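Just one protein chain is left out here, and the rest sit where they should.
== chain A ==
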Amino acid sequence: MSSSSTTTTTTRLLMLKASDGVTFEVEEAVATKLGAINNMVEEEGSEDLICLPNVNGKFLGMVLEWCKKHANNNTNSDKGNDEVNKWWDKEFVMDLDQNTLYHLLMAADYLSGTELVDLLTEKVASMIRGKKVEEIRETFKIKSDFLPGQEEEIRKKNSWAFE
């Protein structure tokens, strides 16, 4: 009987250091869900301590939480995993306020977390979809910089979209 316990290889642990000095100890398999970290790890003789000067501890923690869930759910190849991931993604973005969403997006982009960027950009898109112009402006704090009459002209040209 071949037991999997006999073949355990010690998983490499990485230390990720955020801009504010907060450090996270994570398994390599988790951290490499992020393209940027994967690239660093693949380099010959890479160090176990990785400094990430563009992300602070709060958001790095959230990004890593997401990576961890996805890495764990992907280790066993159950069919239900996709569903679990989807459910978990939904929970993850559900109550994010705009400020957090913004900083998470910046962090995910910087760390090349493609799947996480997809998830977050889709969340922002869902905040625009089907909304009135005024609501979009309010949500994203956009000031109209059109000259008088310009906006009306664009509205008139695409009047079907405002019905």
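Just so we're on the same page, a contact is a pair of C-beta atoms (placed from the backbone, for glycine too) under 8 Å apart; a residue touches a chain by one contact, two chains touch by 3 or more; residues count from 1.
The working rule: contacts and distances are computed from a predicted model.
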item: Protein name, per the UniProt record, of whichever chain is missing from view ("F-box domain containing protein", "Cytochrome c oxidase subunit 2", "AKT-interacting protein isoform X1" or "Clathrin associated protein complex medium subunit"); value: "F-box domain containing protein"
item: Option touching the unshown chain, where A:22, A:36 or A:124 are the choices; value: A:124
item: Of A:11, A:46 or A:144, the one touching the omitted chain in the full complex; value: A:144
item: Hidden partner interface residues of chain A, rising order; value: 98, 102, 105-106, 109, 117-118, 121-122, 124-125, 128-133, 136-137, 140-146, 151, 154-155, 158, 160-162
